[in-house]
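Other chains dropped; remaining ones untouched in position.
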Amino acid sequence: MKSSVITFPGSNCDRDIDVALNKFGFKNKMVWHDDNELPKSDLVVLPGGFSYGDYLRCGSMASKSKIMKSVINFAKSGGLVMGICNGFQILVETGLVPGVLLRNKYLEFICKNVFVKVDNKENPFFKNLDKDVFEFHIAHNEGNYFCTNDQLKEIEDNNQVAVYYCDNNGKTSENFNPNGSTSNIAGVFNKEKNVLGMMPHPERMIDQCLSGEDGSIFFKNLINNIK
Amino acid sequence: MRVSAIITLKKDVLDPQGKVIHQALDGMGFKDVNEVRQGKYFEIDVKENDPQKAKSLVEDMCKKLLANLVIENYKIIETQ
Amino acid sequence: MLVNEKVAIEHGLKAEEYKKICELLKRTPNITELGIFSAMWNEHCSYKSSRLHLKKLPTSGKKVIQGPGENAGVIDIEDGDAIVFKIESHNHPSFIEPYQGAATGVGGIMRDVFTMGARPIANLNSIHFGSPQNKKTKNLLRGVVHGIGGYGNCMGVPTIAGQTSFDSSYNGNILVNAMTLGLVKKDKIFYSKAAGLDKPVIYVGSKTGRDGIHGASMASASFDEKIEEKKPTVQVGDPFTEKLLLEACLELMAGDSIIAIQDMGAAGLTSSSIEMASKGNLGIEINLNKVPCRETKMSPYEIMLSESQERMLIVLENGKEEMAKKIFDKWNLDFAVIGKTTNTKNIELFFDNEMVANIPVNILVENSPMYDRKWKKSKLPKKNKIKKEILNKLKIKDILKKILSSPNICSKEWIWQQYDHTVMGDTIQKPGGDSGVVRVHGTNKAVAASVDSSAVYCWAHPPTGGKQVVAESWRNLISVGANPIAITNCLNFGSPENEESMGEFVECVEGIGEASKYLNFPVVSGNVSFYNQTKEVGIKPTPSIGGVGLIKDYQKMVTMDFKKNDNLILLIGKTEGHINQSLFARMILDEKNGPPPEVNLFNEKNNGESLLSLIDKGYIKSAHDISLGGILTALSKMCIKGNKGIKLKKSKNLISQIEYFFAEDQGRYIVEIEPKDLKEVSKILDKNSVHHEELGIIIDNQMIIDEKTIVTIDELKSYNTSWLTNYMSS
């Protein structure tokens, strides 16, 4: 399975996701933001970091870079695209996934483990997972997912919410909302469910001696789904 | 010539920064505040010297990059 | 502008120093030259008050590849790998503008490390604030933490450990010390020594602006009431550009076109160019019109003294300019050939086709002033006996609650949760343990690092305090199972012109030297920050020690959380009941006199090495060194982290229970072992003559101290976790 990770100026989780993808069997290629062409890929990942320093709005300038034209075309023709953290912010800026990401409620960067609940498995990312609650790591300053009530209804009706922040039993409540996100939303899909944006970093959870191994479960399942 | 643009969050969009600043002001003794909203301000020096053209150039920048029209409004406020 | 003695004094030079400049030059310097002298001869760049004493520190050893004198120290971690590390202060700017001051401090230390060819792999910080009641403290703390996080997070380098303390002596002078570790291949280390004639001198990075002109002199001046006037000298950091600069430099370094490279830190282009020339025993010629400038009409004086951040100076091999330029273009950074190396041994500056400065390099460097400042010797304070009646009135649980929730002991999670500590995917011990630990990417090795200081001990008796900090750093590394290798030190003191402050400096350095020599824990880099004082009041002497150690097999790393019920808890090291200068004495008894605990280097070494061998043999399930707050504080932290309780045995020690639990005797650790290993562990410790005793066993939910004193783990947690969060949100 071939994957591509885009490096933007200021990306800093590009190596981490490269390590994770290769570890679970992808043949990964790093792609420079200023390139025009995307190599042939089964999965494109927009990594975490601070593209363009997070200046202006997170992800805004990266969303205008050359390679993004190809990424958008790839997504529109049904290709799998995943944006993690800053990658999610970039996806939001392109309009590929709905909503926006505002500053965290308490205006502080948060780096810690959280639990998220997957409740829609009818998609290539989560299909066949035999587990609903995952412990993932977050590290962000602007992960406060916001959308209007009408939008919220629409994305919920379309099953577009990918993951919710919750406790270790899968209970979602404001107490387990780390950043003020609307309805505890931690990640969303596009309508067609081939584009996923999420704040948590599964690539930081791929080894027991790091923050845990739930990321390993996610990636192993992902590559099996694509095969 | 210099053109300025102000970008503000739309009315129904949550403004976490404004809210925290409001609380901070309150804590400092500024009790008479109803609301604080934070926005962005840009001063852009363009080569264009015709005020009308310069403004519409900056308006174009707002639409294409500076503002996210899903949640933000922009206003071109002044030219010098 | 005419140069005379008055102008020189306004530049922070002394009248005699100005006289010496005129004599050495055999003429009056022009204003640009005077600016250069003032920058090179201030305390920050010339170490004129400290040099004499720093010479006494042990700086070499089997594992030392590069000691002090380069941008950072370098140690060998085997297999061709090396670690580059250093700590640096950014105290004065952080007090004036906490966000930018702290951010540019972090940016500066990372540049020092990647200048040498190393990719930064971990950041640490040691931050000291005034009393929590002081009006400014909260905003300073918030600004500094945001600044450290803002820069480090954006760079994608994990912040893995640190230290935070509060003391009213920092009310007018906070301390912000930032430390970075980088990883490099031993044969790809870059140095700042220029070599060869007619080699192009290249400027890369951000453009030069008017920021921070005379920042280095500011770092060498104490605060007075006119502090407001000094404000514009603060620089703004741009971590995004630094990230690009890091990647571009590492890309260029992968080839073999660089002869020398030096970041532009304090005193910018001045000190970087002069340092490279001086080390290479060469001259450098620069055309200042070629320097990329952000503002129009910048004068030679401003260009030379600007402290704009995110810039580097490189001496390149001839003919490599095009190739190098391509790399910097790719990363959207400025690149300019601004001069060349010469055989004149002078620094020659041209602007608008005129020579605007011409100074022999050796005058600036070798002839820079060096002072043997007057200093006062300290006396070891008399022991202060504490009355039994007073102790008898106290309840252990009340004391424990007060100590665990005190600003200097409470959990610092509010701080480190704002630092990305897991980026790069190699952090195997996060903040909250005795040391931060990162794997050496792609290997079975890991590097541990810790930063420590004990201002109270140093204040009570500088030589003992100096020794103690080094020992504590050593213990923090041992506690995670790392072999301590070397240290870096950031020496934060008051004015060297004050005999008492100077005495504190001299004697702390003595203590540091003695301990690091004995423990074979050499000093490979460091930084001195004097003039941390407001009007006549100096800070408590605060040397911060950053220690680095190696774990050969990261699976053997130890953490401090208690692991399993029924496991035994052992105390390693002897408890004499030293209460003077302890947190208990200061907080509960309000007693500030007496000597700090004695540091017995033989015991330190013996206890530490014995513990390391137990760890290596796999006997140790958890470990924690005992520092501030004594045994019961250390036990509480281990319970909290492991979410486990303990049942303590009655101690056979003859001192009172309170002294036993809260004394701060040195050289001690608490460890967890399995019951079946007790015999073997005791045998090894006995053989090495290491004092040890059984403290108790691990149970669920509560800490049973004696029949009358039981504290639940939830209570311990709430004591420990709430103070800082509550303080910051009130």
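As written, the chains take the letters A, B and C, and residue 1 is the first residue of each chain.
The definition used in the following text is that a residue touches a chain if its C-beta (ideal position, glycine included) is under 8 Å from a C-beta of that chain, and two chains touch if they have at least 3 such contacts.
Since we're looking at a predicted model, the values are computed, not measured.
Only one copy of each distinct protein chain is displayed, but the complete assembly has the stoichiometry A x1, B x2, C x1.
We adopt the following convention: only the chains that are shown with their structure count from here on.
If you compare A-C with A-B, the chain pair joined by more contacting C-beta pairs is A-C.
Chain B and chain C, compared by their mean Cα positions, are separated by 41 Å. Separating the CA-averaged centres of chain A and chain C is a span of 36 Å. We define each chain's centre as the mean of its Cα atoms; on that basis chain A and chain B are separated by 29 Å.
Chain contacts: chain B has no residue touching two or more partner chains. By the touch criterion given at the top, residues 56-57, 60-61, 64, 93, 95, 100, 102-107, 144, 146, 148, 180 of chain A touch chain B in their complex.
Contact residues on chain B toward chain A in their complex (touch as defined above): 12-17, 20, 40, 64-66, 68, 70-71. Residues 9-10, 12-13, 15-16, 19-20, 48-50, 52-55, 108-112, 137, 139, 141, 201, 203-204, 206-207, 209-211 of chain A touch chain C in their complex.
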